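Missing here: one protein chain of the complex. Every other protein chain is in place.
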Amino acid sequence: MPDYVPHTPEDISSMLDFLGLSSTAELFAAIPASIQLSRSLEIDAGISEADLSFELAEIGARNSSVGAPGSGLVCFAGGGAYDHEVPAVTRALAGRSEFVTAYTPYQPEVAQGVLQALFEYQSFIGRITGLPIANSSLYDGSAALVEAVNLAVAEKHCQRVVISRGVHPNWREVLATFAAGTGHQLELAELPTGATDWSSIDASSPAGAVVVGYPNFLGCLEDLAEARIFADRVGALLVVCQDPVTAGILKSPAEWGADIVIGEAQAFGTALSFGGPYLGFFACRSELVRRLPGRLVGETLDLSGRRAYVTTLRAREQDIRREKASSNVCTNETLMAVTTAIQLGWLGTVGLREVGLSSARAAHYARTVLTKIAGVELVTTAPPLREFALRLPIPANEVVEALIGEGFLAGISLAEGFEGTEYEGALLLAFTERRTRQEIDNFAAALARVVTK
Amino acid sequence: MPDYVPHTPEDISSMLDFLGLSSTAELFAAIPASIQLSRSLEIDAGISEADLSFELAEIGARNSSVGAPGSGLVCFAGGGAYDHEVPAVTRALAGRSEFVTAYTPYQPEVAQGVLQALFEYQSFIGRITGLPIANSSLYDGSAALVEAVNLAVAEKHCQRVVISRGVHPNWREVLATFAAGTGHQLELAELPTGATDWSSIDASSPAGAVVVGYPNFLGCLEDLAEARIFADRVGALLVVCQDPVTAGILKSPAEWGADIVIGEAQAFGTALSFGGPYLGFFACRSELVRRLPGRLVGETLDLSGRRAYVTTLRAREQDIRREKASSNVCTNETLMAVTTAIQLGWLGTVGLREVGLSSARAAHYARTVLTKIAGVELVTTAPPLREFALRLPIPANEVVEALIGEGFLAGISLAEGFEGTEYEGALLLAFTERRTRQEIDNFAAALARVVTK
Amino acid sequence: MSAPLMGDASEPTLFEFSSPGRRAFSLRTTDLPDVPMDALVPRPHQRGEPLEIVEVSERDLVGHFTRLAHRQYSVDLGAYPLGSCTMKYNPKICDEAASLRAFAGVHPATPPSAAQGWLQVLVELEEMLCEITGMAAATLQPAAGAAGELTGLLLMRAYHAAKGDHRTRVIIPDSAHGTNPASVTLGGYEVTTIGSDERGCVDVAQLREVLGPDVAGIMLTNPNTLGLFEEDIVEIAAMVHAAGGLLYYDGANLNPILGVVRPGDMGFDIVHMNLHKTFATPHGGGGPGAGPVAVSQRLVDFLPGPRPVRASGGVGFELVRPPASIGRVHSYFGNSLVLLRAWSYIKLNGAEGLRRVAEIAVLNANWIRASLRDLYDSPYDRPVMHECVLSVASLKRATGLRALDVAKRLLEFGFHSPTVYFPLIVEEALMIEPTETESPETVAALVVALRTIAEEARADALAGVALRAVSSPRTTPVERVDEARAARQLVPTFDASSYHH
Partner (left out) sequence: MSAPLMGDASEPTLFEFSSPGRRAFSLRTTDLPDVPMDALVPRPHQRGEPLEIVEVSERDLVGHFTRLAHRQYSVDLGAYPLGSCTMKYNPKICDEAASLRAFAGVHPATPPSAAQGWLQVLVELEEMLCEITGMAAATLQPAAGAAGELTGLLLMRAYHAAKGDHRTRVIIPDSAHGTNPASVTLGGYEVTTIGSDERGCVDVAQLREVLGPDVAGIMLTNPNTLGLFEEDIVEIAAMVHAAGGLLYYDGANLNPILGVVRPGDMGFDIVHMNLHKTFATPHGGGGPGAGPVAVSQRLVDFLPGPRPVRASGGVGFELVRPPASIGRVHSYFGNSLVLLRAWSYIKLNGAEGLRRVAEIAVLNANWIRASLRDLYDSPYDRPVMHECVLSVASLKRATGLRALDVAKRLLEFGFHSPTVYFPLIVEEALMIEPTETESPETVAALVVALRTIAEEARADALAGVALRAVSSPRTTPVERVDEARAARQLVPTFDASSYHH
């Protein structure tokens, strides 16, 4: 087994001598003997790095991964986790050990690298959302949603939260889990066309937050103007869950009047990774900055007058404010934020637009091709963009299982979060700039075979 | 297609303006129009990085690689190129862009990283060979051999070179190729037992160099004492081609009296890479330092008295000495030397010995198992270490082809360089610390099937 | 824009390298029909102005972020003795594990049948963490320690609620990490803070006073943030349980107890772990982490779902929802790649390796304490576990030297600073955690540096000159940073910057 501890037996005995001890066991004298573990842990003996590699290969072979050039599944699954291009340059830069093995930048004088990268990340998120303030990351889209709702509720002193069913069902579930602690009351707005219908919600009593996706989980473009009107009517802050990949082609949520824009930024350089680590982004209007959850990096000067960066307005944070903090978040997803800054630098203005456009173009083509298959039809009527849900002649989960054998991850079979709605059992497909015409044609052929079998 | 050139059209026209030019074509005015290329190069249009990845995957699938955990061929081929363990830490450190994208350390003040790593590499090679001087790398084992012979010939003013057939046949061929320029006369000493028989060589006329492998290409331990005696008899320098992986268990060539020790150090952290880039190492006695080929790093001080490193005794080199230089080498294999320093640091004293021992142990076990197969026998009688050659009932090249289908790279089928000897058509097998009992047993079973078919 | 490197100029932002028309990206050839914008996006949704983010070449992108990396300290560069952060060396093999396509390339919506490898890793990791902590089951979903805390508190809440027991308060010692009280609030409880006694441990008498039928539980860090083991833990556990409360173990710093003592055996009901500390996941400059929560048998049914488990049939793995699950606490299964690293780390070390981690981490910390207690105050002067808290209080009175100055001056010696001003109950605190991966030589060099700083301060004070440490650091990429200015004139994005060039 490898040994990552440098101490030789001689080192240990001379250090123990210095401490006046005769064995390492004595180091634990403060621990009552009654509770000390009197046996070894029942964990296998350590193995060598080489043996671990073989074990990883063996276990990994039991997974079906997507997107590898020339092997793996062709990916049509999305729902907040997308198969976008990650270039070698992003991997190389984000993988630098200075970024990977640093701690939270508590000593700014030796952490300008991470701090400046986070400052640039915040600047990118500001532009993408259209808002002036962005924090330096949260765990994932669901965590960003929870924090957004907490902020809105605190700001508006009202625990009623109206949320569109078009927000990611897992995120809605996380929100509900945490609402058990905060006591927020959640109310669901339905999606008759695929887009949210606010009219059926009681607008006479106030709400703290109104939450909507853009595009939403079913891939539909929501009318945010209506959402804004509804939020104003109930006196709530408008929280928009944005798919940031569409920012290059869509009007920004801020332009539509959003107060808080959050979302999942995995799409910008982070691997699919079976769901994590991902990256929750969070942006808001300036007035809300003192309630901002998580870390915020600001520009300043050093004593010699040079530009420098530092985490700022820390009085919001838990290590200072403790039980009165705006959030309990401490460790966040800094490395993913740095990755995103690099990836957005790589994409640039033109690339970001191109990725949005190409994804939409692929979805458009696929809609045309796939809905030609007998019994396959779109379940929504609201305008789609780069994702859409299909009704199939046989249950979507069976289709997904069957198509894995054909080399496709067909999409997400809608179930949890859509129980009892017309969307239950539909197949949600997502498109990125990596999907080719050939892949879509092959997929259509395979799907046709499976649904007509 | 990607564009690695940052200049925008506006940049170009303003720069042209400044130069008083109106088009980039005018930049080439000094080139006679008659020879300027009047068409585009017939090279395909550029492709995107993503497309390249797919193309690489497609082409790569036509190769059979070895040694990957859980896939690829199990490797029993050696002959200067070995499947040794390369840990993640070596890859991570040697892959750092400061090492990868630096030039030759011409400005020592900003090249201490590469210079110190090379100094440490030289120190390692000094210990492994047992000699006090080592250069900072040559192209590969064959280049090191050529340089060693050139040095010996120059030192002894005698162009006769006696070389054992037990030196890598490809290296011998390279030596012969270059001898067309230098005019050295090469004479081959035979391997009756697998080890060299110097007695049949005319010892009455002088020679510049006597060259022998340790262990030699057939895996046999040469009696270097005899080689030393023979070299003394003909007044030559003794050049030993060392397998450095065996250094932890064998007496050093210097202890046996070698004047120059060279070899291939791919085994220390460099990938098999279809034969390159590899790493030729070169060490010699102190008196020979002024004829040393290639770069030498020395320790010194900076103006403030701090320890520093710099390339030294540069007057030997081609950029200063031109046609009188000790060698023409300029660009060498620095990155592989840095890799080797890292890998040897990882192995350390115990690991280096362990690798040598384990390799020998695997070979020992395999010899026992494989020679039990009917018609399979060892072709040498001299003591073997971690490689050995087998005579098989059917031609070795057919066996190699057949066993690829069974998941093994069976070894090297001896042909070139052994024409007309008893070794022609034998199979040379090599063992490293990565070969397990299970792999050897499986291989034996497969070999038995193939040779008895 | 030039590219300053060896010089001491600061690095421009990426935005300042931007020039219209430059590009780094290239994408797959898709051969898709070129549909016009209007057919893809209804007019009202189309952007008016193009979204300008940046336009740089790949070359400038690489230069910029490589230079930024050279302005960043990290474990790979040197010792990082930040107390409570466990900045140990992280084996590179774990980075490689996390970059394997077979794991990193798996979409979270992949059906369990096609993600058996992942489920195996998650289940095995859960089992190993339960063995390490002495608990019955665990959720791997929480993405960091604080998320684990909140999850734990929601489990506590669900447990009491299921019994119809409405409790409103959670007890926390004053030495606790800030995330504890913040999580308690989000868990819907009120914080009751209790003090530490003269030993630096929970004041048992005070605890007895505040315990009552409205107490849902207590959150303890053990060893606590002073690096001290709560010796009365068995008694405390009995008291809290007797009062109907649950015991929550903040296991952010599990390093010193690996294979030595287990929270479950101490009587705890809920334990969160920071895999990004103890289990050698690099910290990424502030994340990602992973904060699994392990629980005793009575809480298992409340765990978040979906939960990877061994298949009921005996072969393979499946996802289930515990019967009284509090629900999801993460979009998917947690920070899976971090979990894979931790799994790898435990596999590499094995039982003996983990115990060795604990022993050496504690040995290093005690050696440091013993080597510095003549020059720095040692407020609770007892042997410590994995970290020691010293105080600059006396030195400050004598010379004016503050903990902050020590931290800044230490940077000039090539070390990262310890944690300062935490725990809050120690004046001018320096919280030093060497970890087990720093050699005796490195630990000794750190001691020498800290001794030098104290002695310099004494000499300067004696000589009546300004303390050297107050103007440090000077050899770092920037000098001491003006934090007040950052807050006063908030510049949170490049667009808000006043430094347009």
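Letters A, B and C mark the chains in the order given here, with residues in each chain numbered from 1 onward.
The working rule: a contact is a pair of C-beta atoms (placed from the backbone, for glycine too) under 8 Å apart; a residue touches a chain by one contact, two chains touch by 3 or more.
Only a predicted model underlies this, so the values are computations on that prediction, with no experimental measurement involved.
Novice: Kindly state which of the options B:E377, B:E401 or B:E419 is in contact with the chain not pictured.
Specialist: B:E401
Novice: Of the residues B:V329, B:I373, B:L392 or B:A446, I need the one that contacts the missing chain.
Specialist: The single option touching the absent chain is B:V329.
Novice: Need a quick check: the contact residues on chain C for the chain that isn't drawn.
Specialist: 1-9, 17, 19, 22, 57-60, 62-63, 66-67, 70, 73-74, 76-79, 89, 91-92, 411-415, 437-439, 441-442, 444-446, 448-449, 473, 475-476
Novice: In the complete complex, which positions of chain A touch the hidden chain?
Specialist: With respect to the unshown chain, the touching residues of chain A are 1-6, 8-11, 47-51, 54, 87-89, 91-92, 97, 110.
One rule holds for everything that comes next: only the chains that are shown with their structure count from here on.
Novice: Tell me which of A-C and B-C has more C-beta pairs in contact.
Specialist: Contact tally favours A-C.
Novice: Compute the centre of every chain as the mean of its C-alpha atoms, then state which one is farthest from the centre of chain C.
Specialist: B
Novice: Please work out the Cα centroid separation of chain A and chain B, and write it as a whole number of Å.
Specialist: It comes to 47 Å between the two C-alpha centres.
Novice: Between chain A and chain C, what is the gap in Å from one C-alpha centre to the other?
Specialist: 19
Novice: Out of chain A, which residues touch more than one other chain, so two or more?
Specialist: If we look for residues of chain A contacting two or more partner chains, we find 49, 53, 56-57, 60-61, 68, 85, 87, 92, 97, 434.
Novice: Please output the residue numbers of chain C that touch at least 2 other chains, ranges allowed.
Specialist: 22-29, 56, 58, 62, 66, 91, 93, 95-96
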